[in-house]
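Every protein chain of the complex appears in place save one, which is left out.
As written, the chain order gives the labels A, B and C, with residue 1 at the start of each chain.
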Amino acid sequence: MEIEIATIGGYEEVGRQMTAVRAGDDIVVFDMGLNLSKVLIHDNIRTEEMRSLDLIDMGAIPDDRVMSELDGEVQAIVPTHGHLDHIGAISKLAHRYDAPIVATPFTRELVDEEVHDESEYVVNNDLISMEAGESMQIGERCELEFVNVTHSIIDAINPVLHTPEGSVVYGLDKRVDHTPVIGDPIDMKRFREIGREDGGVLCYIEDCTNANRKGRTPSEAVARRQLRDVMRSIEDWDGGIVATTFSSHIARVKSIVEFAQDIGREPVLLGRSMEQYSGTAARLDGLDIGFPDDLGMYGHRKSVDRAFKRIMNEGKEKFLPVVTGHQGEPRAMLTRMGRGETPFELTDGDKVIFSARVIPEPTNEGQRYQSEKLLGMQGARIYDDVHVSGHLRQEGHYQMLDALQPQHVIPAHQDMKGFSGYVDLAGNKGYDLGRDLHVTSNGNTIQLV
Amino acid sequence: MEIEIATIGGYEEVGRQMTAVRAGDDIVVFDMGLNLSKVLIHDNIRTEEMRSLDLIDMGAIPDDRVMSELDGEVQAIVPTHGHLDHIGAISKLAHRYDAPIVATPFTRELVDEEVHDESEYVVNNDLISMEAGESMQIGERCELEFVNVTHSIIDAINPVLHTPEGSVVYGLDKRVDHTPVIGDPIDMKRFREIGREDGGVLCYIEDCTNANRKGRTPSEAVARRQLRDVMRSIEDWDGGIVATTFSSHIARVKSIVEFAQDIGREPVLLGRSMEQYSGTAARLDGLDIGFPDDLGMYGHRKSVDRAFKRIMNEGKEKFLPVVTGHQGEPRAMLTRMGRGETPFELTDGDKVIFSARVIPEPTNEGQRYQSEKLLGMQGARIYDDVHVSGHLRQEGHYQMLDALQPQHVIPAHQDMKGFSGYVDLAGNKGYDLGRDLHVTSNGNTIQLV
Amino acid sequence: MEIEIATIGGYEEVGRQMTAVRAGDDIVVFDMGLNLSKVLIHDNIRTEEMRSLDLIDMGAIPDDRVMSELDGEVQAIVPTHGHLDHIGAISKLAHRYDAPIVATPFTRELVDEEVHDESEYVVNNDLISMEAGESMQIGERCELEFVNVTHSIIDAINPVLHTPEGSVVYGLDKRVDHTPVIGDPIDMKRFREIGREDGGVLCYIEDCTNANRKGRTPSEAVARRQLRDVMRSIEDWDGGIVATTFSSHIARVKSIVEFAQDIGREPVLLGRSMEQYSGTAARLDGLDIGFPDDLGMYGHRKSVDRAFKRIMNEGKEKFLPVVTGHQGEPRAMLTRMGRGETPFELTDGDKVIFSARVIPEPTNEGQRYQSEKLLGMQGARIYDDVHVSGHLRQEGHYQMLDALQPQHVIPAHQDMKGFSGYVDLAGNKGYDLGRDLHVTSNGNTIQLV
Partner (left out) sequence: MEIEIATIGGYEEVGRQMTAVRAGDDIVVFDMGLNLSKVLIHDNIRTEEMRSLDLIDMGAIPDDRVMSELDGEVQAIVPTHGHLDHIGAISKLAHRYDAPIVATPFTRELVDEEVHDESEYVVNNDLISMEAGESMQIGERCELEFVNVTHSIIDAINPVLHTPEGSVVYGLDKRVDHTPVIGDPIDMKRFREIGREDGGVLCYIEDCTNANRKGRTPSEAVARRQLRDVMRSIEDWDGGIVATTFSSHIARVKSIVEFAQDIGREPVLLGRSMEQYSGTAARLDGLDIGFPDDLGMYGHRKSVDRAFKRIMNEGKEKFLPVVTGHQGEPRAMLTRMGRGETPFELTDGDKVIFSARVIPEPTNEGQRYQSEKLLGMQGARIYDDVHVSGHLRQEGHYQMLDALQPQHVIPAHQDMKGFSGYVDLAGNKGYDLGRDLHVTSNGNTIQLV
């Protein structure tokens, strides 16, 4: 059986991930993501109303025209988790394929919301839930399995396509976390089994986001311990405390919420995306995040303002707003608080916790710097970088290669500079560029069998 | 009563700390430290055999000639903790003063060892133990109190000289740690009391090592959690695992020792200074570090080699050597392991944990880089930066100023660039350069009353 | 005679410079500048219409309320050169003082324009021209002299106030340039004379912008040589070439204009401030910049668009637009070109020369990054950093201290971190913090005699 990989998007950047694997006549597509920075660099663009081709030309969504070179039928579209760079192009591209979208429950919900917000295209693909640990048939001779992984969003999986020629493991995005705060640890046992099955692993596509960083990405439990340390240390502060983090990072939001209660404050989630992700997670059957029943979440401008007014009336020292704006985004809640545009009044000594890292890119760094300046002008004190990444560093990669022992390796989710650490590492494990280690770019196909 | 501060050493650098406080006719000296980098830049220098004046000329020890300008009698020499930059010049300078050396028990022991190793001077000063929380009379009207603080070495204190004009708080070196793994949390309650006593705090001398860093220095408990995460993640590795950290960092060594046992390995401490500090801590009455009774510690070359041979004979996978060399020092144990100069043979995939941060200075960075290169050439995998600093960042400084509300503030333990973050912060709290915020240099005196 | 220095603005930042020197009953004010970044961080602010007190509260202009503590009469307001951080607050503050504004001819013109643009205050102070090398009487016993210096704007001087107690040399802003392209070399001979006159130099206030940088700031002739190298290397390019630089940097604009002609292109200056500064320079009597008589300069949106249309019609390869936008300012000409908002169409391979350095601050870095991204998306090729700074580095400072041998030194035009290199350097020359080296902050006074 012929096995072919099309590296459609996300092989020259972080963002707009899309990969197709053809096994004989059957094709599975992994991820259809959006590169948000390619949108934001333009003023006043509303992607909901844009055509696919324009977004492709902007570099915002994957250029899936290479799909026509693959001789087979798409059997499934598989978003691996709910981040925009993995699901954000589904509403623009999925309708071209006559195939269901298969995802874990939380991811499925987020895809559903994306599709509903779309105004340009009607996306009628079936939305199928499949849990980590489960499998489904693909064509006559292949099987699609979801292996549980740990990432900065819940319900993330690595899909594995079992073929007669061996497995193809699509390894985006994860870290090796044995104590992930919410959900199960990464299923290393299953990865090791897959590596030792008949046929073994034909190909492993890997998340290289942090491949230039030494050591091991700490567990979410370490971020939680650090967060507790920060929040406990300001327990006695009788003014305002505000926290911000990635809205989709439910485990982190949960920790903030818990520690807020521990130090005697009522947590309130504020901001559109904060409300969206946490609300979705809370509503999901079978998933017990452990949010308090009465946890306030407000997304619309008016209800946010009302919540802020209540906080100011009842006393800032009784609340802990959890808001959007960790990257200093100009229109996010925290930036507006820094500009004094909300009813929440910051005063001398108030604390702002960034439970996030600045994504290292000059635009973000500039915006975050401005946001911190504005907050500082109001007297706020900053706790930054209370965070761990959701992506493997080098020793995680080392362990994955050890577990899977793949015949071929394809680094992804970075640009050439980002791949360099991975190429060195794989080189040490005996892989060779141009032989079994494939550094490639968007729009290529690699014939493996 | 006249109160005068002499900023003798450590006001233009980190290292060779020394400060004298005169209250009327009585003088107390805080710290007499060594700047090791000023020694190491020269080849083949043995400080034990050097004269004070030569070391002063090299900038290695404080230039205490300014003491002659202080009109009073030295009543006590008070090293605040056992790091070399605070005690390393006692053997060269203390004999000039007819005064006892007053220190906590662990610090006292380390001073005792320093003094014994000295070949050029005989240091006959009394060595007096005083615990955190205790006080002693200084002259007729002053009192010296030890307040418990948390730092990267056990038994650290901040001495407070209570005078009729208010207290002088000597704030070197510490972080605000409520969960320090060994010993009591920092005594913030006592600092707040001192700040509110009659007379309040006349002057606060502060450790600015990390004053340019935002946020809060995490607790040792956070480093411990991260260390556990790293060590648990390599539990299944059946080859060598080696760890390195600051030898004087007993709490960290303790954590490594415990986690080594948790993952089924026998910890062994190797290297001269590793043996010295941990041995001293283990032997100290009244201090229960909780080391296992049979913990192996070997300092001499021959016994180290014997230990390594035993490890190689019985199987690397059964042991966890804890060695010197975290900064890549050319002659330290880990560097020698990288060069293949010890009986311990590193092989592909062996793990090396740096539970330390490179001290950010090009010489260290170069040496550490070389050490990691050498280890890598043997196949070792590196886990670096499993560490938190022992020094306050900005929000710790903010809390200290809040607690003490000092009339005057003197930043120390840095150079001008290092003071800048502190000057900004103190400015926000209402202090003014040239009025009550004193940026000064080595060899000055400041008349406060 | 009492001599007192009030360090009013620009002693904690670069921007909003203002210093007053009182000699007996007579006061001279040096500079009244604007800190533009404190304005731009807010949205939609028009400084022309704002009150002084609001601008002071924002940190945008100097807080001159400390002037009331100086017991004397202001005899002159002396802007040292035409940059906004030195003249930008004159329109908000000068009317409070009954004193003429004394400046070199080009600076005088720029002040005149500032004052005319002001809508909130009427500034009636006399505007007096004085050339470098000339002097005027101040009160009965003092004299104000202008010494020629070299900076990134023409007609810059260092004012010297000769008093019976020695001279006060106000050393902002300059580099030591013996080949400055336009105008005379820095008058080091005169500085050496002043240093050796009776009384010598009582006090030297110094521009520390680059005091942390080693070596020597290269001459403008070096930037010119590098610029020639770049422009000659693209001589054969038959598409668009665009250059950007500081509009006020007349010498640089002149070099670009000349080299444009050398490679057979017609230079055109485009953008409001580009037109303003170069127009002013060209119109000034007695100053021969050497611009071609028919050099096109267009500031208004309509005339700029017309010029761009002509360029597109006649052929991009025949022109070289010199535009604003070197820092990536969102509304500047070059950024608009990157967004495709002007009639000038960039195409693959077109060249953009940044004859400027990004001012190292995250906001600028973010904006410049975005601007380069946008230009790159149009196919433009970037030549950046074709530039030398206008400010002394360490060896220039060393030479100034050698020449002037001042009794007292006050570092300015930076924050504490920026002063650190200067404090080290002055320390090596024998100056001591707290004795004759005065690190201070905004709003202080220093009594020298």
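In the analysis below, contacts are C-beta pairs under 8 Å (C-beta built on N, C-alpha and C of every residue); 3 or more make two chains touch, one makes a residue touch a chain.
Note that the structure is predicted; figures quoted are calculated from it, not measured.
Only one of B:Asp25, B:Glu365 or B:Asp436 touches the chain withheld from this view, namely B:Glu365.
The chain not shown here is touched by just one of C:Leu84, C:Val222, C:Met312 or C:Ile446, and that residue is C:Val222.
Mapped onto chain C, contacts with the missing chain fall at residues 176, 178-179, 214-216, 218-219, 221-222, 225-226, 229-230, 232-233, 349, 379, 381-386, 394-395, 398-399, 402, 428.
Hidden from this view is one chain, which touches chain A at 12, 212, 415-417, 419-421, 423-424, 427, 432-435, 438-441, 443-444, 446. Contacts to the hidden chain, counted on chain B, fall at residues 41-43, 339, 361-370, 373-374, 377.
As a working rule, only the chains that are shown with their structure count from here on.
Looking at which positions face the partner, chain A and chain C present mostly the same ones, since more than half of the interface numbers are shared.
Counting only residues that touch two or more partner chains, chain C has none.
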